[in-house]
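Yeah, one chain of the complex is gone here, protein chain that is, but the others are all in their spots.
Note that the chains are named A and B in the order they appear, and that numbering of residues resets to 1 at the start of each chain.
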Amino acid sequence: MSTNDTAVPILSARGLHHSFGQTEALRGIDLDVHTGEVLAVTGPSGSGKSTLLHCLAGVLVPDGGSVTYRPAELAPMGISSLGEPKRARLRLTDFGFVFQFGQLLPELTAVDNVSIPLLLSGTRRPEAQRRSTELLERLGLEGIGAKLPGELSGGQAQRVAVARALVTSPAVLFADEPTGSLDSLASENVLTLMLDLVREAGTTVVMITHDARTAAYADREVIVRDGAIGAGYRVSA
Amino acid sequence: MNPGLLKLAVVGSRSAYGRLTGIAGGVAAGVCLLLLLWGGANGLSARDDRGAWLRETGSPSVAASPTEDPTTAGPGAQVPLTADTVLMEANPAEVFRDQLISRRDVAALGSTTVKIPGIGHPPEPGRYYASPALQRLIESTPRDELGDRFGSFAGTIDEAALPGPDSLIVVTGAPEADLRQNGRAFLVSDFTTNAYGGSAAAYNTVLSIGAIAVFFPVLLLISIVTGLGAAQRRERFATLRLIGASPQVVWRIAAVETSVPSLIGAVLGVGLAILLRPAAAQIPVNGTRMFAADLTTGWAAAVVVVAVVFAASALVAAHRTARAGIGPLGVTRAIHEKTPTMWRSMPLFAGLAAMIAAVLMIRVLKVRHWLESPLLIVGFLLILVGIVIIGPWLTRLASRIGLRQARSASAVIAASRMQQTPVATFRSVSGLVIAVFVVSVFAGGSSIIESTEVPPARPGLLQPTSLHATVNAGHTPAQAEDATRKARELSGILSATVGFGPGALSGPDAGPEIYLRAADAPGLGFEDVPATETVAVDASFLYDWTTQPLALSPAPAANLDGMVPVVIVLGTDGTPEAMDRARTLLNNSGVTAHSATSTLDAGLQSSTRLIQGLAVLAYLGMFVAIAIAGLSLAVATASAVLDRKRVLGLMRLMGMPVFVLRRIITREAAVPLLTVLLLSVGLGFLVAWLMVTFIDDTYQMTWPEPGYFMALGLSLLLALGAVTATFGLIRGTSPMTATRFE
Partner (left out) sequence: MNNSITLLGLLGREPSYGYDLKHSYDRYFGAGKALAFGQVYSTLARMVRDELIRALGEETGGGPDRKKYEITVAGQDRVREWLFTPDVPSESLQSNLFAKTVIALLLDDDADRLLDVQRSEHMARMRELTRLKKDADLLRVLVCDHGLFHIEADLRWIDLTSARLAQLKKELQSA
């Protein structure tokens, strides 16, 4: 897709450092996420992938370094220097999240689960339900709106989670092992549906995975090892 | 079972010791309260049994008039005093300060064989036996305020005839002729031992219901503490299952590890109750403390309580663990709750039906049958249990309506959760709901004995600071004036008035009005005094239930000469000393027909001793219940937050602000609470009315006293506090990074 030379960064991390107690999770990470790209973040377990994603998304404030949202624009936003309420607001309006599993509220129907981000940002419930149902249909989930998560298959539940992440039309979608608990076919299904929607809308994706076949769906891959971007590694495009 | 495995499973970690200590401590507190309350209930009836002789009314000392014609009915023939009877007059209004003294005036032949309880041979005229508490009072008070009323001290009344150490009882000896004078003395040959007369069965029923109501919250406490840390235990049990323990082994371990600390706690609780008994006896119930011995429940009761707590905790722990369905991979039946149906309303309606049936039998069929008491008790138990059972169903109904109406994210999440898990959601607030029900029952029950307000001092009404006594027939104006003259010499007595009439107020010649010298009128608080020498006021002036001011009317001056004194009214400065001096003087004057009374005394006279006593116990129980309920709500809310740690963390990560999470938690507590709270309050008062009606259908229930609303407010505050306390937990335990499975 985009190359390093012409790409416009949407998220820019500089010199990220973060520790949990004695453990250094991130030790000096510089990374640009380009607008509209699908970026795979890979690396061994415990390498700091998730911590990097949490810092990029404004979930964690890094101990050192900065994360800037839309750095190329007139008013870039220093995510890492915002307070939690503002970061929460930003996550709600501009970011979407998909995780490995168990992210749906078990007591809510599929449609209500998808509606929650819309309700939180002030959309009226009938409108939120209409948009949620529509999105579920585009993800091939006609007629499951009234079901509870416990009544869905793993792949269906994961698609509901994707719908919830995308229902607010976020600028960046963060996915942490989005197909980690699915079999090959179901994960391929979820990934292609998700990426089709994302590419159509021009949404940027930051996707953590340890699975090469999943990473192969990305435009670009960075490897995190020991809290740093893989040394001497040629970022391929 | 392998003891090594048991040791590993039970005390495997340091937190396990905290848990076991929590169980033992909670059970100890519960058992201690249980025994003290049990003792208290026993003590109440023991107290009433000892005081039963004071209820003895005897037989008339005057034979019925042989002619039926009331106009010719003179004083009937006197029944003579014999060796096996005493003449006794119960004095209805012997008041000192704000306390009622039970006074019995007795006259007996020297050869009498009648034994007065706690005394033996009746006192000689002019001598008295007093309870120790009263005697201390007499000795510490100037004689003209109290001691002069009784004569000289002959001895104390034995504890076996005293309801409690604070009981004020006096038995005075009097000449037979004095007692015969007003015709209110009766002949007594022996003293009753029945404390409640005809309504003994009713009182026993009420006592049982009161005990159930007070014990239920305590049982709830024991049930809560034995469930401490259950969620955490489940994971440990799952590990045991994984390494090969069978379900039987797991529930046996659960039974042992809960019942052993329960047993230790229960034994500790028995010891604690023994230690605390003297302190508990200091709590005044219905105006008097208890004898510490009254609170003794006996070894049998203690053994029964310990055995029941031990067995119940073992059974409940085993049952809970078995029902949780712990497999090698953890809890298998956590999220699937059976949908509550309308059947859950059955126990409640059955209970109500039983209670209503019992009352209908009495009120409509006008029969009292052995069946009613069990009906009432079982009905009450069913209602208590029924509230806990119907709660989830109502919660589900409310949340279904709520979900349809929901607009905000927090409303949708909270309503959905309640609809899916109404049993778990309601469990959090069940303690509080029960507490409110119990409180309402007692507030309703005790509202009938609400003490009357202090009457205002208004012109045209008898002044609350004044004392009056009617004058017996046969006394001359000079004798009455003599008494008032003496009264005026005493300090604190501002006025002394004699009221006149055509005949003694209790006699057949009594007139409708009382005549006064106009000069005395201002002393009685009148402001508009007609400009005549003599004035008249309606006789209802003397009644303490008269609330409309009366006016004086002019009366011909000559009238007073042909009249007899009917009443003496002493106005005081309102100090207790002055009032007691006035009482003592009037009672000793020899002209009055009964003890001097003040309008303030009415509040001291009450015939509903038992309910009053129960109400005190109930307020104690209420406090315990509400405190426990608050605790259980906090524990339940906290574990509801902990159970959903991961999902709540994810919600925050998605950008859900913390205040939305708080609203979710608050709604999940508020909806079931408010849904069932109204029901609890309504049912509480209905049950109270049924019980009160059961005892005596002349009782009236009134608006509950402010204490009730304070208790309600306190419960809601506690609920608020319990929920707020978990807010800290939301911040602390929903770290947004807890999103992956560890």
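We take it that a residue touches a chain if its C-beta (ideal position, glycine included) is under 8 Å from a C-beta of that chain, and two chains touch if they have at least 3 such contacts.
Quick caveat, the model's predicted, so the values are computed rather than measured.
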Checklist entry - The chain left out touches which of the shown chains? => result A
Checklist outcome for this item: Given A:K86, A:R124 or A:R213, the residue that touches the chain left out of view is A:R213
Checklist outcome for this item: Touch assignment to the omitted chain, from A:P44, A:G140 or A:G202, lands on A:P44
Next on the checklist: To test your reading of the contact rule: which positions on subunit A touch the chain that is missing from view?
Outcome noted: 44, 192, 212-213, 215-219, 221, 223, 230-234, 236
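Here, only the chains that are shown with their structure count from here on.
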Next on the checklist: Show me the residue ranges of subunit B that touch subunit A in the complex, using the header's touch definition.
Outcome noted: 335, 406-409, 412-413, 416-417, 419-421, 646-647, 650-657, 660, 736-737, 739-741
Item to check | Of all residues in subunit A, those that touch subunit B in their complex | outcome: 50-51, 54, 57, 59-60, 85, 88-93, 95, 97, 99-103, 105-109, 112, 115-117, 119-120, 124-125, 148, 150, 164, 176-177
